[in-house]
Each structure stands twice: as structure tokens, then as C-alpha cells.
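Only a single protein chain was left out; the remaining protein chains are all shown in position.
Moving on to chain A:
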Amino acid sequence: MTDKTPALRLEGIVKTFPGVRALDGVSFSVMPGEVHALMGENGAGKSTLMKVLGGIYQPEEGQIIVEEMPTVMTSPLQAKSKGIVFIHQELSLAEELTVAENIYLGELPRRSFGRVDWAKLYAQTDAILEKLKVGFNAKTIVGDLSIANQQMVEIARALTVDAKAVIFDEPTASLTDAEKVVLFDVISDLQSQGVGIIYISHRMEEIFKITDRISVLRDGSYRGTLETRATNEEEVTQLMIGRALDLSRNVSHHEMGDIALEVRGLSCGDLFKDVSFEVRRGEVLGFYGLVGAGRTEIAETLFGLRDPSAGTILLDGEEVRISSPADAIGKGISLVPEDRKGQGLVLGMNCRDNMTLPQVGNLSSGPFVATGAETDIFEKYKEKLDIRTPGWKQTVGNLSGGNQQKIVIGKWLSMHPKVLIVDEPTRGIDVGSKSEIHNLIRELAAQGYAVIVVSSEMPEVLHVSDRIVAMFSGKVMRTFTSEEVTEENLIQAISGIAATDKVA
């Protein structure tokens, strides 16, 4: 931060939508070579601000200043030509094309008659890839790369221009810990080249690891900028939500009931092998492991989406075979899936119909839907779970992530399952709703449900679980009780250090 000219500066940005002041005079700046975190709950205005920066929205007031030059952004492409580049959470790559073609998509170097200059293309691409120190080359097909490497392709794309500021939007959402390290290396390289970086994330650990300053938005207005070194998580959280957040370890112990679900030696091809565990009524069993450790696959097998290749599943002590989700639901196993929008909800349907979808057949009289009974169920769980929606007619797609998740949870609770499996309960949910969902999970256990929580966030599993199953490459490494577990021994278990030499 030797240079005193900000790479990018926003001044008093105001953007309103009918009835909402989405951005209310937001100002902040990012210096060359600085990593500047932008934080705020969902709906705080981060995405709107980014859309203003990318020229998708035009602000009513305020200015965007790139290296002291007031600039009007008209499109993401134009923003890129000014040196403002976005790395989006959702990758937008053509999977069938090569890395080089993706990086120069729309700007392929040409020879006469519009032919592509392949030699130049590959040479330029390899030069960029070398800077990023990645393990693939220009001719690799993007679809063959891991998500982390695909993200590197996106970053490489950003480097084709003389980038002044790079905006990362939740870049680590789908990365493993090892991949995160690589990403952070790349970010620090960019930093040393004097690029200003805006880093949007919900994850405190990362923010405190890599950023220099933190700016916070709440309800569309700017709440202040903190020096990362001089602040702590509580202060940032308070600024974001206006109150403190409880992420303490789970210590509340209540009476446990009988074993609801027991799994013995369950295997599914190479996805997971010889997995055994049991979960009691009133207990929250956490599953923790890296991406690809087989956690989600176990959940899917229990829910009848995959056929196990070996092993037995016992429900209330009786052996069962689960052949389909319908079968699982009938037997009392419910799954709140990882991808809420893709697998959990029918986004175009209203709240009530989504909640009663699995049991609409039971509620009916003959072939006809009993809408009154449906509405009763919705109203009951709306109150129970504190779902904030104007009414049951509201389309689910219009709700916030936290409320959508509550609809999915309510959907299963209203059917009183024996076992509730929750895969990534708070993915893409803002900090405030996160603790609500956590409390809800604890409360369900207290009410006597057997709950399985699959998560890739360590604070989350530590917070909600009574016991934690640590997985590594398809195997159960160890099952911890909440007294035994520490962050250190949990990390060791899930990275396979205690086991063989197969360290990823």
C-alpha cells in the first residue's frame, strides 16, 4: 500500500428499486495491492453493488472512479476493458472447449479470413497459466478439470487484461481446504503485482487470514471499514447483523433415546466403504470431511437415491432395504439436500405447495387435493419455524435462502420422520439466519428427532453435533464425542494423517 491512489473507488453510490433503497450512499475504496473484504448478510446490497460496478445496473447517484478517472460502466465487458474483473461464485465456462478457448472466448487471436491463430492462442494462454502455477495446460478440456481448477481458468481469464481490481465473489464456496491454499497463493501473487482485490465472503476464517481491510454493508448502507489486524470476528459480526452471534461449542446435553438408525458396514462402490454408525433419538450426529470424502453419498444412499453395494441399514432395530426416495420417506427417513434450489424446492411453486409436496397424496380425499389441510400444515410450521413470508401464496423462489431452507425443513418435519438428514444446512445462507438454523437443529434433537448433519464447515459441525463422524476418502476415520473433539484432531482425522500414506 505504498501507492496512495486507490485502484478503485466508489463514492456515494445510490441505487433504488421500486419500494427499496438497495444501496444508500455506499462509498469505499480498494488500494493497489490490497485485499479488501466486502461483507454483509444476504440482502445487504453486496450483489447490487457488484452489479453497479459491472454496469448491469446504473446508479442514480454517486461515482465509480478507476485510478482517479470517473468512469461510467455499461457492461461487464466494458468494466473488464477498464481493468475491473469479476470472478463469480458460479462459474461460466464452456465445458466442452479447451482452457485456451475459454480464456480468450470472444477475443480469440485471429489470422486472415477470420481463422483462429492457434499457435498464438496457446502460447499466450500458457504464459498466463505459468504465472498461476497450475497443473494443467492450454489444451486441456475445461470439463475434465476439478471445480478448483476451473476457477483458476476464470482467474486466468481475468489476467488477460491489465487488471486494476479483481472482485472475488464467494470464491471458496466449493473448494476443498487444499484447493483454498492454492487460491490464496494466487490472490497473494496478484496482490504483489499491485492489483487491488475485493473479496466477498461469508467465511470469517478466510477473511481474517487473507484480507487487509474489511468493509461492511447492512441494509444497503455502508457501516464502516475495519483494519483486519485491529479487529475480531465478534466486532465484524456485530457490525453486520447489529448483534452478537453464538458459535460456541455444543455443550447442551439432554436425554438420548433409543437408537433410531443403525448402519453396519455400508459400502457403495468406490464412493464409501464399510461405514458403520448409529444415531439415537434426541441426538445430532455430524458428518465432517473434505469434498469427495463420501459424506453426501452416504446421505443419498440412506435416502434411496443410491443402491448400496454392501452392508445393512437398521431402522428401530429392524433391517430395511431402501429402494427409492419414496420408499425412504415411507419408512421415515427424510433428506434436506445440499443444493436447496436444485434438489430441494420447486422454485416456481408457492410456499404451501412446496411444503406439502411429499404428503399431498396422503392429505387428499380420493384424487383431490385437500387444500384446507395443506394450508393448516403450512400455517403451523410457518409459526413453529418462524418462516418469514407474506403468506402461503408467495412463490418460494422469492424468499431468502434462510427462509427457503426452513420451508424444506418444515416439509419433512410436518411428516414426523424418524431420521432427519440435513446436508449442508446453511450453505449460501447469511450469518443471521445461520444461527437460527443451527438453533432449530438443536431444538429438533431436543424434541426427540434423530438428526444427521452433513457439513463441510467445521464451526458448524462443532456447534451443532453431539458426536462427529470424521471421514476421509470414503472411510470413517474416527467418531468423536463432543468432549473428545478438538479442531486439531478433527482436521487430522479428515485429512487422513492418522491413517495411511494416501494424503491428498
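Keep in mind that, in the parts below, contacts are C-beta pairs under 8 Å (C-beta built on N, C-alpha and C of every residue); 3 or more make two chains touch, one makes a residue touch a chain; residues count from 1.
Here is the rule we go by: contacts and distances are computed from a predicted model.
For the chain that does not appear here, its UniProt entry gives the protein name "Autoinducer 2 import system permease protein LsrD", which is one of "Cytochrome c biogenesis protein ResB", "Autoinducer 2 import system permease protein LsrD", "YdbS-like PH domain-containing protein" or "YjjI family glycine radical enzyme". Among A:Gly106, A:Gly317 or A:Gly342, only A:Gly342 touches the chain that is left out of the view. From the options A:Lys15, A:Arg223 or A:Lys411, the residue with contact to the unseen chain in the full assembly is A:Lys411. Among A:Pro358, A:Gly428 or A:Pro459, the one in contact with the hidden chain is A:Pro358.
Residues 18, 303, 305, 324-326, 328-330, 335, 337, 342-349, 353, 357-358, 360-361, 364, 367-369, 390, 411 of chain A touch the missing chain (whole complex, contact as defined above).
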